[in-house]
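There's a structure below that I have some questions on.
In this view, the complex is presented without one of its protein chains, the others remaining in place.
Now for chain A:
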Amino acid sequence: MNQLSREEYSQSQKMMIFILAMSLFGLANLFTELLPEFVLGPVEISVSYLAFIPLSLVMLFHPLYAAVGASVGEIIFGDLLLGDFGGLGELEGFIEFTLAMYIAGLLVTNLRSKKQVGIAAIVGIGIDQMLSTIVDVGKVWVGIEEVEAVPGLPESILAIEGLSFVTEMIISGVIFGLIPTLYLIPRLYGKIEPLLGIKPREGRVKASMTEWMSVRFVILAIFLTFMGMVAEFMAEMDINFAVWEPEFLEQFGDGFIWLPISAAAIVFIVAVFTAIKWLGASSNQDKKGKSA
């Protein structure tokens, strides 16, 4: 890595992509945060995000930095600046969304192909919605103790979640995701990159497959996703314990509940530390590569 080839991104270009994605998606989030929702029975019709912004950025630039930037923008503009910072709950959304957008960006090899862009856009939103649906169903499953006991309840929950998945896919996925992305990508491609001093992307960025999709990264991503779900489930675990195994509880006392929760907490902390260490290591590498 003695000289920067043109396909590689320098430290400041990564920073530019990060800031660009952050400001744009943040702004869009401010906007959607204030749009009203129309609730029809259990189904709500709302624009949950303007997905075309992160989608097109992720396709035009380095997917990882654009995806992380967009998620950070959502947290900062949509929540933190509005005084609506959710603390622990933000973590789940951050992981889901970053992962989904990153994958969407990796899928595209040819930005001129409408088919590819369209598929990537739909897959990206699909992954995000699917992950959140799984977490939601899991939450209800674990959170309400008598799901099986009440006739018809499991079916109705599945129906409600499925319906909201479909409406989300139509509104956020197609109307504010797919169609605007197909409109914007041909217009922005080759125009926005020079403004950041970046060569327009052709194919996958060179030497990227091994760099981005390293085994370590995939494992870390899956692990973090899993931890996001555990963190979510951890929250609901207690009711399930209280109702399913009351004798068990009496035998061991309330203290027993600490066991799974602290175990989950320990695993979680280890995961976070690994992630921070890994991020630190990779950024050091970047620095070395740049200064060398």
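FYI, a residue touches a chain if its C-beta (ideal position, glycine included) is under 8 Å from a C-beta of that chain, and two chains touch if they have at least 3 such contacts; residues count from 1.
The rule is short, and it goes like this: contacts and distances are computed from a predicted model.
**Q** UniProt name of the unshown chain, from "Phosphate transport system permease protein PstA", "Cobalt transporter", "ATP synthase epsilon chain" or "DNA-binding beta-propeller fold protein YncE"?
**A** "Cobalt transporter"
**Q** Which residue, A:Pro63, A:Gly105, A:Gly124 or A:Pro180, contacts the hidden chain when the whole complex is considered?
**A** A:Pro180
**Q** Under the stated touch rule, tell me which residues of chain A contact the chain that is not displayed.
**A** 11-12, 15-16, 18-20, 22-24, 26-28, 30-31, 34-36, 39, 42, 50, 52-53, 56, 72-73, 76-77, 80-89, 143-146, 150-153, 156, 175-176, 180, 183-184, 187-188, 191-192, 195-197, 234-239, 242-243, 254, 257-258, 261, 276, 279, 283-284, 287
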